[in-house]
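Note that one protein chain of the assembly has been removed; the remaining protein chains are unaltered in position.
As written, the chains take the letters A and B, and residue 1 is the first residue of each chain.
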Amino acid sequence: MLRFLVRRTLGAAAVLLLISAFTFFLFFSIPQDPALLACGKNCTADAVALIHRNLGLDDPVPLQYAAFMTGIVTGREFAAGPCPAPCFGYSFANDRPVFETLADRFPTTASLTVGGAVVFLAVGLGAGMIAAARRGTATDKVVSSVSLVLSSMQIYFLGPVVLGVLVYGTGLLPSPSYVPLTEDPAGWFTGLLIPWCVMAVIFTANYTRMARSTLIEQLQEDHVRTARAKGMPGRTVFFRYAWRGSLIPIVTIFGMDLGSLFGGAMITEFTFGLAGLGRLAVDSVIDIDLPMIMGVMLFSSALILLCNIVVDAAYALIDPRVRLDAGSSA
Amino acid sequence: MEGDTTARADLGAAGRGAGRGEPLLRVEGLAKHFPVMAGFPVRRRVGAVRAVDGVDLTVHAGEVFGLVGESGCGKSTTGRMIARLTEPTAGTITYRGLDITRLGRRRLRPVRSEIQMVFQDPYSSLNPRQTVGTIVGGPMEVNGIDPPGGRGRRVRELLETVGLSPDHVNRFPHEFSGGQRQRIGIARALALNPRLIVADEPVSALDVSVQAQVVNLLREVQRDLGVAFVFIAHDLAVVRHFSQRVAVMYLGRIVEVGDRDSVYSRPRHPYTHALLSAVPEPVARDGAGPGPDGEGGGGSVRERIRLAGDVPSPADPPSGCRFRTRCWKARERCAAETPPLVRLEGDAEGHLTACHFPEEPTTAARGGDVVLDPAPTTEPHPGTSP
Partner (left out) sequence: MNAPAGAAGTPEPFLSVRDLRVRFSTEDGTVHAVDGLSFGLERGRTLGVVGESGSGKSVTALALMGLHDRRTASVTGEVLLDGHELTGAPEKKLERLRGNRVAMVFQDPLTALSPYHTVGRQIAEPFVRHTGASRRQGRLRAVEMLGRVGIPQPARRVDDYPHQFSGGMRQRVVIAMALVCNPSLLIADEPTTALDVTVQAQILDLLGDLRQEFGSAVVLITHDLGVVAGTADDVLVMYAGRAVERGPVREVLRDPQHPYTRGLLDSVPRLSSDPEEPLVPIPGAPPSLLVPHPADGSRAPDGGGPLRGCPFLPRCAFSGRVEGGDRCRTERPVLPAGRGAACHLTERQRRTAFAEEARPRPGRP
């Protein structure tokens, strides 16, 4: 297991390196001087030159890249002040260390994604289970068709509609906002409830359909039949045997969805005006704010890669065949 | 095109020059090792599954060569290598005097049409979207062969040969039963007038009553058309009914080979003895009744041997004689020395056995049953930890 984790971490580091290099060099291929932006109004040629020097923009691009990457590990000194590791530099746009901004914005996105995932996993898988357990009945048909309708929804359509009805129309819920969980748990919950549900609606349908189909498949497996032949009650058979077997495909899909989950969170942030990483990403691109772009990019990639490692490790927990094979083939 | 003609010329010359003594197919030292990959950052070979590990055999024109063994013994892989569907790791395959082991695609073409394959599963080896006519006529089309009277007529002839109605050309595989599908597979194999058919468990997916139909059909094909067969099966009784010569494989090697009657009635290798004694025969037993104690009595008393455990993993085969871990006669020498496949004293010509301590050549019951304890040294399967 340890070997597996080390291997996957090294792999993730390599991916991050590739992503960073790609983004960095792509940035310098656009014909727009970032110093002009950092300089603001009343900019003189001298000021631009100064900024160029301060930010090291005159150096060859590979050298800048190397400096940037070492900075992440060791920290860097800038004219504006020291930037401790992990240093993604100072934002061109607001002159704050990029990492500070990231750390500010991260809780919003994390709350949004984790909360949304909890909602859609609970609702989606639950509905899927019910449909599978009662396959062929009216319940199954209703669940299946509702999930089909929902799966064709889009956040940017559904979001405003829900807002209009629940917030501005009836005033049942407060307008979506982010309050740190540590400060006001109730406010955190009510503020994010609408975004969670809207996000969940989009993803739920997939999980309902998937849970239903894999469970029905599993219920026909020989070992499930064996469990029934042993006299295990239906509930035990369902959860201990069929459900256990369905976890692998569900976890797989969840792992693949992680990327779109972050993407979905970004769209959701935009739809509901929440200041998270998604907002930050969009703003940084508009501002041609290289350090911020790099920061958001690397930070979110690292998160997704981390989640993927967790998902893969989950396989080993679920399926002893994976666990033991990884042990012996090492 | 040029390569094509030269290859044909090669074959022709070989065929002419061969005369009577040269076998249709000669396989020497054939091996297939499937690599086991593992490691990081670069996955590398950490071992090999020795599916086939040094097989020698010859098949004469018009002869049926039976290859028997339990699952994992390498019989199917051997068959696939002979049909050049799997690349051998080592060894040579000589077909009508021509070394076809490493022959490229183009030069292999004429050989391919002469060596055909029939597969086990009549359900998955036929394309469900093609009509029977397309399936059977396919090989002719691919090879650009226009038989006199046209392909359509040839297809109908072939269907008749295998006992199907020629009117079935436009039907799809799913409209046929398992036995009929296997007939379609045989018709397809016959389309190019092959000299050799590699049949890999062609009847093991079929019910007994239907299996007999297909075995009889194969016998007719062999006798009437003079096609040679490499007949791969795990069922010893079926192999006996169709083969003139038989090889018994165990863990990638041939342990005993010879004429059918010699191998079946005068087996020498302990494994052959065990296999033969394990075949359940639908014979009414007299005596005290069924069960282990009830056997015996009746007309022919067969010996009774119960092997311990299972076949070891081909990824880590035992040293020396591979059967020694399950053999009741194994001694130190068996671990140290690989027994060569040789003719033992008193055996018929061509009857070869790879054993240091061969059994007496009889299948009659011995003084006491050979019943080993159930697997005292079971080795876990590959890829498992403890």
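The rule is simple: contacts are C-beta pairs under 8 Å (C-beta built on N, C-alpha and C of every residue); 3 or more make two chains touch, one makes a residue touch a chain.
Bear in mind the structure is a predicted one, so any value in this text is a computation, not a measurement.
Engineer: Looking beyond the chains shown, say which of B:Gly133, B:Gly179 or B:Pro361 touches the absent one.
Structural biologist: Touching the chain that is not displayed is residue B:Gly179.
Engineer: Of A:Leu16, A:Ala227, A:Leu261 or A:Ala281, which residue touches the hidden chain?
Structural biologist: A:Ala227
Engineer: Can you say which of B:His60, B:Arg171, B:Arg219 or B:Arg366 touches the chain missing from this structure?
Structural biologist: Only one listed residue reaches the unshown chain, and that is B:Arg219.
Engineer: Using the touch definition up top, pick the residue from B:Thr101, B:Gln116, B:Gln211 or B:Ser262 that touches the left-out chain.
Structural biologist: Per the contact definition at the top, the residue touching the missing chain is B:Gln211.
Engineer: Take the complete complex as the reference. Which residues in chain A touch the chain that isn't displayed?
Structural biologist: 136, 221-234, 240-241, 244-245, 318-321, 324
Engineer: Footprint of the hidden chain on chain B, which residues?
Structural biologist: Output for chain B: 70-71, 163, 177, 179-180, 207-213, 215-216, 219, 234-238, 240-241, 260-261, 264, 274-286, 289-292, 295, 300, 302, 306-307, 309-311, 371, 373-378, 380-381, 384-386.
In this text, only the chains that are shown with their structure count from here on.
Engineer: Report the inter-centroid distance (CA atoms only) between chain A and chain B in whole Å.
Structural biologist: Computed from C-alpha means, the inter-chain centre distance equals 55 Å.
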